[in-house]
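Other chains dropped; remaining ones untouched in position.
Labels for the chains are A and B, by order of writing; each one numbers its residues from 1.
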Amino acid sequence: MSSPLERLRALGFELPRPPEALASYVPTRSVPISTTHQLVWVAGQVPVRDGKPLYTGRVPDEVSIEVAQEAARECALNILAQAERSGGLDRVEQVIQLTAFVLSADGFGEQPRVANAASELLADVLGPAGQHSRIAVGANALPLGVPVEIAAVLLMRSD
Amino acid sequence: MSSPLERLRALGFELPRPPEALASYVPTRSVPISTTHQLVWVAGQVPVRDGKPLYTGRVPDEVSIEVAQEAARECALNILAQAERSGGLDRVEQVIQLTAFVLSADGFGEQPRVANAASELLADVLGPAGQHSRIAVGANALPLGVPVEIAAVLLMRSD
């Protein structure tokens, strides 16, 4: 049985350094719900590396669905990186929910297709533990003009 | 004392078949928080039946507030259907929160009136257990062009 990190590498990805939160907020907050488990709220992750956006633009007129899917995968990688820092990827018992905002032209209705790229990456890396409930909606404006922002709630083992 | 399902029928509604999640996400995720209760995150529900949108269009220039309210009721019915599948409507101890996104023309500010239709249906069917905290905002784009998407967090008995 391979580990989540091994599966991530087998898919051709590396875990990024988890983005620092800017200003007076933090990347994750954990709430113990039993002696063995905690709920972890992961802040909205955007496709940035070293504070710079990897992708910008509105779907589908400024960036294609395919490019937005790449951006969604970067958000998912950053969620995984935050989980790794917050106790370790091996301790993710279940991804509970993703909330995905897709920078959308008026009338664009394929936010689920964009968000699927993140959902599938989490399921590929974490197996059944990566399958989550989800909210996917459009937005006319996102931080730094990125095409996608995704937040998560995770159930993690604390022992 | 009538059951939630009886009250639903008395209001003239039938519980729909709960929409399947598409791709790699699931309609609900439950987290046990004690030996007797679980928190249930319900994915964003849209007014669809058998994968087809029942309503599409932006409020108020493409669809009226009244039509958007009908769409919001369909979202609420789908939330109830997901609860029925995820343990049973009778086990809903409290609807904790609704998050409602209303496909809105720029400058439209009556998202709460649209969301009220869902809130009132839940309160009518579940009684005090149906009264929740709520987020209601606009969006310039939603999946399939539906007028409303609503997600929920529920507290359910697990025994």
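Everything that follows uses one rule, which is that a residue touches a chain if its C-beta (ideal position, glycine included) is under 8 Å from a C-beta of that chain, and two chains touch if they have at least 3 such contacts.
Everything numeric here is computed off the predicted structure, so don't read it as measured data.
Taken over the full complex in this file rather than the chains on view, the one protein sequence occurs as 3 copies, with 2 of them shown.
One rule holds for everything that comes next: only the chains that are shown with their structure count from here on.
Between the Cα centres of chain A and chain B there is a gap of 24 Å. Here chain A touches chain B in the complex through residues 33-34, 39, 94-99, 102, 104-112, 116, 119-120, 122-123, 130-140, 153, 155, going by the rule given at the top.
Chain B contributes residues 21-29, 31-33, 41-44, 58, 99, 101, 139-146, 149, 151 to its touches with chain A in the complex.
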